[in-house]
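Below you will find the structure I want to go over with you.
A single protein chain has been omitted; all remaining protein chains appear in their positions.
Right, subunit A next:
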Amino acid sequence: MRSITKASIAALAAVTATTSFAFADGLSGDLKIFLDTSNPAPRETFETMIAEFQGMHPDLKIETTIIDREAYKTQIRNFLTANAPDVATWYAGNRMLPYVQPGLFEDVSDLWEGELGENLASTKAAMTIDGKQWGVPYSYYQWGVYYRADIYNELGLTEPKTFEEMKSNCQAVLDSGRKCYTIGTKFLWTAAGWFDYLNMRTNGYEFHMDLTAGRVAWTDDRVKQTFANWRELIDMGAFIDNHTAYSWQEAIPFMAKGEAAAYLMGNFAVDAIKDAGVTDDQLDFYQFPMIVEGVPMAEEAPTDTLHIPSNAKNKANAKAFLQYVASADVQTEINAKLGQLPVNNKSSVNADDKFVSQGFEMLNGAYALAQFFDRDAPAEMAKVGMEGFQEFMVRPDNLDAILTRLDAAAKRIYK
């Protein structure tokens, strides 16, 4: 009898030992992850990373759902309220606001305390609303002009440093029977990339932020100056015809076939451009040139983020996952595969990728970083604004009517 008791106590002790061990090292329970990384490269990156996380925590039941990137944007609100996952991807800046305000995102300020917060400091402002942080960034990327180096060489052109050079380059490209820039405005936001850069180079970062925050009127003369610069390019015929019919991917073949020489885009486009048949040697990158001398060069660097919905069921697991994704090694690894930049300043950048290393250098020297028009401005303003940009690119003569409309919308939205 005594020996049995002894044995069972020993067994019990052994069991407790293993469970406490498991608690210390591995997570258990469920973890439901919703991702919008539906493009091939990001999809694979995330699947590999999650598999590694699973390997570290064999008892954890991870369920991953990958949703089409455009569809995700309309679905997120429904699943955050009705059927919340434990982790969800989204974007930084004002784009979080519609989910932070009604309390759909969990406050994760505690993750930002201590070392991790210091390592992610560069994006802290973009993740902060009301003095709290609402998510963790996993990646960001630069915007700039991707161009066909072989066409530029053929015409004897160099990367432009000023708007004048940009225009004279463009004239040379046009004279050779090509278009300067490809663009697909069917989904509107691509036009906002042009507006953001033209406005930041013409009027500066502070003005741009004031405009997207509703502190400046759209009918302001400085805004008109931005559009006047844009119009110079439009009147030259710099952009491909019929861009309203194409998505950003559908605009790539023009560049691949050599009918257009350059593309103002985010770095995520590099993969797609190469897939369309442009070789690494044919493709190069330059920073959007200066327009007004003395205006400090700010850049667009949209940040992709992970959040925990307030209705999540396994928040502890979710936080562990966020911490894992934000850690230096993981950020180095996933961003090398994504072809983007790690946010964690202890991470290293893939130096073999010329676009990533150029982008990293450019962003390090940037005066300030903007998220993107539809992340800096509130959602409704972004929609009305981007529709206006598209209309302007087709019918530049309508500018006054467009700006009056934007101003009326702004008065209602920012009240």
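We take it that contacts are C-beta pairs under 8 Å (C-beta built on N, C-alpha and C of every residue); 3 or more make two chains touch, one makes a residue touch a chain; residues count from 1.
Operating definition for what follows: contacts and distances are computed from a predicted model.
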| item | value |
| --- | --- |
| Identity of the absent chain, which is to be given by its UniProt protein name, from "Ferredoxin--NADP reductase", "ATP synthase subunit b", "NADH-quinone oxidoreductase subunit F" or "ABC transporter permease" | "ABC transporter permease" |
| Contact residue for the chain not shown (choose from A:Lys73, A:Lys132 or A:Lys337) | A:Lys73 |
| Candidate in contact with the missing chain, chosen from A:Glu115, A:Asp175 or A:Asp241 | A:Asp241 |
| Option touching the unshown chain, where A:Lys124, A:Lys186 or A:Arg222 are the choices | A:Lys186 |
| Contact with the hidden chain (one of A:Pro102, A:Gly237 or A:Pro296) | A:Pro102 |
| Residue numbers in subunit A that touch the chain omitted from display | 73-74, 77, 81, 98, 102, 104, 185-188, 241-245, 254, 374, 379-380, 382-383, 387-388, 390-391, 394, 405, 412 |
